[in-house]
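Everything below concerns the one structure shown next.
A single protein chain has been omitted; all remaining protein chains appear in their positions.
For clarity, chains are labelled A, B and C in written order, and residue numbers in each chain start from 1.
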Amino acid sequence: MKESLLDIVCCPLDKHDLDLEVTEREAGEDGEITAGTLTCTDCGETYPIEDGIPNLLPPDMRE
Amino acid sequence: MKESLLDIVCCPLDKHDLDLEVTEREAGEDGEITAGTLTCTDCGETYPIEDGIPNLLPPDMRE
Amino acid sequence: MSVRDEFDAWAADGRDKGMEERHWNTAKHVLARLPVEEGDRVLDLGTGSGYALRALADSTGMDRGYGLDGAPEMARNAREYARAADPDADLGFVVGDFGSLPFADDSLDHAFTMEAFYYSGDPHETLREVARVLKSGGTFYCAVNYYEENVHSHDWQEHISVDMTRWGADEYRAAFREAGLHVAEQDNVADTEVDIPPAAEFPTDSWDTREAMVERYRELGTLLTVGVAP
Partner (left out) sequence: MSVRDEFDAWAADGRDKGMEERHWNTAKHVLARLPVEEGDRVLDLGTGSGYALRALADSTGMDRGYGLDGAPEMARNAREYARAADPDADLGFVVGDFGSLPFADDSLDHAFTMEAFYYSGDPHETLREVARVLKSGGTFYCAVNYYEENVHSHDWQEHISVDMTRWGADEYRAAFREAGLHVAEQDNVADTEVDIPPAAEFPTDSWDTREAMVERYRELGTLLTVGVAP
């Protein structure tokens, strides 16, 4: 997922903003973030980004 | 035109309510008004009803 | 020449019925999309023969329909056809102009218009008037065959004395928004029924090539723009 697209993505639970931590990014100018973590600035819940796809399921549905 | 339908019809110029004067009405319970006059309660402009059809053109377009 | 002079003559020589027949092929699909509820009030702008209101009275639970037309002979015919079809339907016909609608603010649930909007003396003012008379959430279904993308319609102005506005699809959307209507949909509704002769019969009186006729009816068809009052 491109970083620019994350600006309207929010915490599925309380709809607050998310902090982004990147652990893997593709080369190039607008390289996609392939791995990382999104953390809710309010409730602190964390959501993984894996293979370029943020998993924003509510934690109890993540299995 | 049935009288009940006139409730939302208004003066085309200033959108105020119209007073109804009936000169001809069909027989029967909800008999159509076939001739009469509609008069604007605000500007006083009059609009004829002829053959069951109110002529609500702005006066300068009536010819 | 005025709307009245031009279209009274059309009504007098039966062109109201002719238009109904031709326009029905796409108008029926447009009318079927209207989310009309029990008790709704519907306005038909430039009602012509009044077929749209007769069809809605027949197929929906709407409470009443108003047909407005600038040509008294059109309104007179429409009223007669409506009474002959169903004397109990609450349909009313009024003579009036698109520029100053004789209806109260927030008094109607839906407005429909087929092949008439572009005759408005000031289409932007007409859109503001439509936005005014619609209730919040009310819809405006505006259908035209005369529009920029339909190149086969461009010469129609030559045959009629009333000035016509030729917008493209994007101009319709922009003008709706400028008048305060949300744009919910835009679509080209194909006429799948008009008879298109085999290629060997072209040129016909009206069409040079079969391709042009196919494009006009099967592809471009009727441009529909749907607005919603906020």
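Operating definition for what follows: contacts are C-beta pairs under 8 Å (C-beta built on N, C-alpha and C of every residue); 3 or more make two chains touch, one makes a residue touch a chain.
Given the structure is predicted, the values throughout are model-derived calculations rather than measurements.
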Which displayed chains does the hidden chain touch?
A, C
Can you tell me which of C:Glu125, C:Glu148, C:Glu171 or C:Asp187 touches the chain that was removed from the display?
C:Asp187
List the residues of chain A that touch the chain left out of this view.
1-2, 4-6, 8-13, 15, 47, 51-58, 61, 63
Chain C positions in touch with the non-displayed chain are 32-35, 37, 136-137, 139, 173, 177, 182-188, 226, 228, 230
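Just so it is clear, only the chains that are shown with their structure count from here on.
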Arrangement of touching chains [line / ring / star / complete / other]:
other
Chain centre separation (chain A, chain B; CA means) in Å
64
Distance from the mean Cα position of chain C to that of chain B, given in whole angstrom
25
